[in-house]
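Every protein chain of the complex appears in place save one, which is left out.
Chain nomenclature is as follows: A and B, assigned in order of appearance, with residue numbering initiated at 1 for each chain independently.
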Amino acid sequence: MPAVAETLETVESLARSGYKFGFETTIDMDVAPKGLTEDTIRLISARKGEPAWLLDWRFAAFAAWRKMEEPRWARVHHTPIDYQDIHYYAAPKAKAGPASLDEVDPELLATYEKLGIPLKERAILAGVQGANVAVDAVFDSVSVATTFRATLAKSGVIFCPISEAVREHPDLVRQYLGTVVPVADNFFSALNSAVFTDGSFVYIPPGVRCPMELSTYFRINARNTGQFERTLIIADAGAQVSYLEGCTAPQRDENQLHAAVVELIALDDAKIKYSTVQNWYPGDAEGRGGIYNFVTKRGLCRGARSRISWTQVETGSAITWKYPSCVLEGDGSVGEFYSVAMTNHMQQADTGTKMIHIGRDTRSTIVSKGISAGKSDNTYRGLVRIGPRASGARNHTQCDSLLIGDRCGAHTVPYIESRNPSAKVEHEATTSKISEDQMFYCRARGLSQEDAVGLIVNGFCKEVLKELPMEFAVEAQKLLAVSLEGSVG
Amino acid sequence: MTVPMSRGEAGFLGRFEAERASLPGAPGPRAAAAEAFRALGLPGASSGRRAEAWKYTSLRALAEAGFAGSLSVAETDMAMVPRLAATRLVFVDGRFRADLSDPAPGIFGSARAPEFGPLAQPARDPLVALNTMLAEDGAAIEVADGDDAGVVQIAHLASAAAGQAIACHPRHLIRLGAGARLVLLETMSGTGRYLHNPVSEILLGPDAALSHLRLQEEADDAFHLATLYAELAARARYEAFTLNLGARLARTEIHARLAGPDGFVALNAAQLLGGAQHADMTTVVRHDAPRGASRQTVRSVLSGRARGVFQGRIEVARGAQKTDGYQRSQALLLSDAAEIDTKPELEIFADDVKCSHGATVGALDPEQLFYLRSRGVPEAPARAMLVRAFLDESLDAVTHKAARAALDAAIARAWEREAA
Partner (left out) sequence: MLEISGLAASVEGTPILRGIDLVVPSGEVHAIMGPNGSGKSTLSYVLAGREDYTVTAGSVRFDGADLLAMEPEMRAAAGVFLAFQAPVELPGVNNANFLRTALNAIRRARGEPELDAVQFLKLARAQSKALAMPEDMLKRNVNVGFSGGEKKRNEVLQMALLRPRLAILDETDSGLDIDALRIVADGVNALRRPEFSALVITHHQRLLERLVPDRVHVLAGGRILRSGGPELARELETRGYGAITAAAA
């Protein structure tokens, strides 16, 4: 069954009101005191049992961060963040480390169930045949359960919490960590480098095609705890991997800071596909609460003919500040960015990509669909840079905005820089609304206004949704409709 | 932390301090502008404020240069100024020259009495602050309600005396009453090293129509930094076409605001650059009223180490429903060291609008080149033919015959110079 045929479920979800995933679990937490000092960093590093080089690395990042200022160029506004009023470490109270799912706190598992996260055998999502999904579940800052490790190990794939990778595969981590996003790359990546607590590590050995989709579900749970995930994915020569990241967060009043860093490295002929469905708490209709999401995601196509593909569906968060990018260093390498960003109520999204063409015959594709509703602001910001060595480089960018209602804003800010005469860059952008003709046509066939909008919006996003793995596409379609609640009529 | 001011900045402020008592007009706006200039600095200078609007163009070279005040020389090579209309205002080194001009009723150059209009933003734009601070002469054009003023030429000629780099800051004010019409041809040329920093304010009444053609052929060593503001009442039309050929560093910044409903703005441009030239077209079209339309096509041809910049923003305010905005930028890179930087921007706050932009960057189509060569046209003329065809498409917006001929001739001159 094609994913698009599932829009009907979208329609049913619309009937539900409020934020579907707004509940909180009560688990004893091991929380560091508020504030950020070298001591906080020492505590984090000690709890993780890290080697000295990593502690030094964190200190270097912290020193850089202290000299930096929050970036202000994005079209987002928020009350100042007090970085000393945040807990930088929270862990579920340590038992002796669960050896299997049976040992995991049942309340934690219950939470996952409510979220519909397919842990255990349910990881094989209902109705999707042959789709194996390995889940490295992150509950607040510590990974508590990882499934399918054995299957992956058989093919030589390493998929584990990054803190474990630091212990078990120190050479790999040390070789690649911070090579794509240097510690002082930007304010938020520097902060992350200083205090990151966990995240995923993936290594696919040469020539291996990862036997299943890898998936991490993030969940922000502890009150006032910033999340500083660090993800590092390496696809060695000829390797292939598809990675899924999905997020839901419980409803709460305080703004929560999230500043993740994701680094991808693709060697010769390697392929990495990274898909995200982001559905963090967006705040209420008046803009109270909601997650601040300042993320640095970047992939390096280091090898010849390598390919990195980002697909994102961003419906959550009060503020989204996110530019998954590709550095196309290897000759013939390919970068892709497919994005749906939807904002409603008072949400603000400033998101896009950078495609940095360095090698010869590099190609990039950007497809961005922005949907603004309510009183929200939605900005596409992107850079396409063709360096002098990038002969034969190609870029095509398509950037479409859809406005629903006359209180929102849609903005397009592309930067195009070319320094090679044989390169070819094309950029197209449009802004439109759902036409009355389309609405009437759907309603004359029996669809309610909300159903009609959901259908048309999903159609508008189809080019992006079809890039998602199927189980994600279904979830994304529902999310789009749920996020549009209250925006029509 | 205060960074010391650059030589150029200090020079401009020094000149203002020395001459402020003798500068014409009310002193208030000038003093405020000087304060703004001091605060903003020149973009790219070490003391200058970093500004997104100046991302791709630095005025460091200007900041490091020194300029004398404008000079008026008796000997003027009028052969450099094509005569394009019977009514003509001539400015030499920024000074209005009544002896060389043919004014008409309502159309005259003011000598040492620039008129500051309501549109310019010296507090925001450093070059406008500089102009307001030091402006001396300028054109004053007023077309009464319902009048058709025909064709008027404004000619700027810089004749910088040997060894003496001059700076001039003319200030023009153009007003068209309700239903008035005007075709304005501006030619800008010169010799030597100089800064030409004009500011124009254009006010169009209801149903007024201004066709504005700008031929920029400044000297190789010149800085050309022009800022234009246009404001349109209901149903007014402003159609501007800029041809950028000269100057080592050129920037044309146009702010057009559709203040009344059903207005129309076209901001088209073509630029042909070589050597180490740098030319920047920066435009902001603001739709503040319903049913306005704006059109923009900018074509750039870059060879040598030339760098072209196009920044174009369409802003649609809340309530400006049924706006129709369109913008296209196309660039041809003819050499390995040439560079184009493009930033087309949409900022939309109304839902019932149709706005789009497109940008393409590439080289001459090898298939077209091959086709021409296979028909016997040698490579050099074949390339010239294709470049011409590329530019001609944008020139088609220019319907005034004499102006079109002047633009064509100027392109031919520039291309020959490039080929040489």
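Going forward, a contact is a pair of C-beta atoms (placed from the backbone, for glycine too) under 8 Å apart; a residue touches a chain by one contact, two chains touch by 3 or more.
Predicted, not measured: the structure shown is a model, and the values here were computed from it.
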Neighbouring displayed chains - absent chain, whole complex: A
Subunit A, residues in touch with the chain not shown (by the definition above): 1-2, 4-5, 7-8, 11, 435-438, 440-449, 451, 455-456, 458-463
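We adopt the following convention: only the chains that are shown with their structure count from here on.
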Subunit A and subunit B, separation of their C-alpha mean positions in angstrom: 44
Sites on subunit A touched by subunit B in the complex: 73, 386, 388, 401, 403-433
Interfacial residue positions of subunit B with respect to subunit A in the complex: 52, 55, 318-319, 321, 331, 333-363
